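Quick one: the structure is below, and I'll ask about it shortly.
Complex shown without one protein chain; remaining protein chains in place.
Take a look at chain A:
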């Protein structure tokens, strides 16, 4: 490639055309303390809360505590070369991140800068990371379903567009997997996904990004990442930055799914900042406004009214519990803020029931409004049935002679559990979920051995794909259950042709 000097000078000229010779008048203060990701500065008398400040080394900070003598600042970025006596100047702006379609498919840090090594992001718009949540009249109630592709969730705890559904459970119970599978299932659904990884191991994030890339999900996903090696302020602002990126799409009428993985670590980062800023500690040493920390974040996820374009932002915050203790401070806070929770249990996970959703403790407060009619019909009482089966199961371990009704209930329960199992990264379209649940609730599975259910399910789907695609099509397009006789006949025909293992 030959370098053309004229071209280069033309480009430089073009860049320099914007240069204006102006005197810069700044309000400055002096750093009096710096360390642990925070700084204190003297002066800056007119600074406003949450204002963006610039240090002389080029790092930015956010004014947090405005006290009589000094200002407490959280430093975003390098603070090891800020010295006592350095100047810090006001910018008059509040913290903003770049937003827009250009961000999609990229991995960025909480400042919106790319960290995936794919070059600069040419965005034209920015959005403040903190912005007021939509008001009462700007919203409408949640009606459209957001399909997660997981039978256990779509049937038991359905999620609607604009809902906030918490995923809660111990470490290693598959919280992140549920979130990732949900993203994978949004393919072709015209939904933008934002995955905010807060304090997750960089290697784990890399794995998730590769998974998304492998399944083609990165084409509609923004990954915001704040690693554990970054200073606490970055972890603290990450979910707000992610929300700002999602809001941009929501206010332009699109559907957004945002995942905060996980808010426990964000709360811990905020606790760290608050203690260093000498705010009084409260319960579990969290500061007094830790509830507001999460409520103002999750309130920004909403279903907008039709006047505003009808966009939505569905939030799936993740909370990690310690030994199943959902009555700790942060879990109770977030449970009360969200519109329901998916509770994952370690015991179920290790016994092979994956996703390990505890039907008794999981709820969705939006519920039926967010299900298609067909699903409502087949899954109506599934959740309560499953919960009563769990109760009965522990009971039945003692007795040997059980009456027929109990036997059949246990029988159905075992099959329900089996049907709701689903392998990793294999989201299922809603029409197929309806078919298998129809077969289950109408009793076609009662005669199939438990070990054969997975095979039955797969073969049933193949059968419908090849011979009854029209029935699937009806469910997909209308959302209603097709003509019951036709459906019953199809399932019946298949069940009769199905040969359980070991019979031939």
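As a convention for this text, a contact is a pair of C-beta atoms (placed from the backbone, for glycine too) under 8 Å apart; a residue touches a chain by one contact, two chains touch by 3 or more; residues count from 1.
Here is the rule we go by: contacts and distances are computed from a predicted model.
For the chain that is left out, the UniProt protein name among "DNA polymerase V", "Ferrous iron transport protein B", "Cell division protein FtsX" or "ATP synthase subunit delta" is "ATP synthase subunit delta". When you scan A:11, A:48 or A:450 for touch with the missing chain, the hit is A:11. Contacts to the hidden chain, counted on chain A, fall at residues 11-12, 14-16, 18-19, 21, 23-29, 42-45, 68-70, 87, 89, 120, 122.
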